[in-house]
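Apart from one protein chain that is not included, each protein chain of the complex appears where it belongs.
Showing chain A:
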């Protein structure tokens, strides 16, 4: 059943396309050697090129080109061996050159696609129209002084990838799933950190509505939405607004809008009439960008495993779809899991990572990049479990001590004498003591009160300090109580 919004005139379908601006991970800017680190002092990472000084010229940063090509390969997209930078001309105080260098007519990456997973377990292909490289502008700060604006050019010239989707999404959920998957791919590739709250990934959301079977109606663009949740909210809010306009007998005007996150509505930013004439033309300072196929091939050969491939591999290991999903969502989680699982039972490893380990992360409000227990130590704990050195119950206790002390489970088991007792004679001795102390209960059991077996297991484990091997305790108890 496809997603629709109910209006007065019946159901409406939503059409969504996204333009995502993803900041390229690189040490220096697209056309200058200035640094790109987030959070630096204002105007501390600005070269004369970024500030548009007289006589300054752009030179292409090869790292940024490689990152765009790797992203294109990750999106299974065509790589254009010939691309070109154009100038997009407009005046603004935080645009020092008076133009943005972008790829308007000939982008570096062409058509590609992304497969997204939806809540009902289905998947859907979303088309990628293109990916192009461009410079970011600086930042205007209007709230520091009653009559002045401040300009921070740290971001000016930073490389952005603009990733444009086809209008293939039909619900807020699909838009959210697309963004989530795109961000996952970018993070796997290491081409964008995907941190929307730091502005290193932002989305322009194109929304229109239509009746079933119609062609596209006029769309509006909601600019600069900075979280996946807000994108989903903006899609719905804008679609509802448009439905209201159409149903009132009006027409939707093509315009640029902003999403008011407090009120949950979109409002007009500028209409088509006062749209800029950007006077695009090829940047004469930069010759066309020509790539060698062999260079692209080498980048392709060195691509890391991508989420889809990793998911397929985990499913083949016998992990549950849920475990596969949560383990592959973030590359760091997958790397952690694989360290734990290396040379060990994958299912056991998955259970521990998604179970006790994730619970600990949540409880301690820690991140996978700063885990309370290292993957190596968790792996060692699984080894102790597998070779019966400790019991499953004891393992949980050891895990907690590992969090407290940061020590290896091998060390802890040794230090605290937690080794599981598998010596038959020793366990028999404990059982004998337990039976001697509970003669009445032994008699009841022998007279048919089977339920008391659990009592004897508990008492024996307690008397052994939890160290007796539970399977052996069971076996020996059955024999001795018989």
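In this text, a contact is a pair of C-beta atoms (placed from the backbone, for glycine too) under 8 Å apart; a residue touches a chain by one contact, two chains touch by 3 or more; residues count from 1.
Everything that follows uses one rule, which is that contacts and distances are computed from a predicted model.
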Undepicted complex member, UniProt protein name, chosen from "ABC transporter permease", "Protoheme IX farnesyltransferase", "Extracellular solute-binding protein" or "Glutamyl-tRNA(Gln) amidotransferase subunit A": "Glutamyl-tRNA(Gln) amidotransferase subunit A"
Omitted-chain contact residue, chosen from A:57, A:119 or A:436: A:57
Which residue of A:93, A:290 or A:364 touches the chain not shown here: A:93
Absent chain, residues of chain A that touch it: 48, 51-60, 87, 89, 91-93, 96-99, 149, 151, 277, 279-281, 284-287
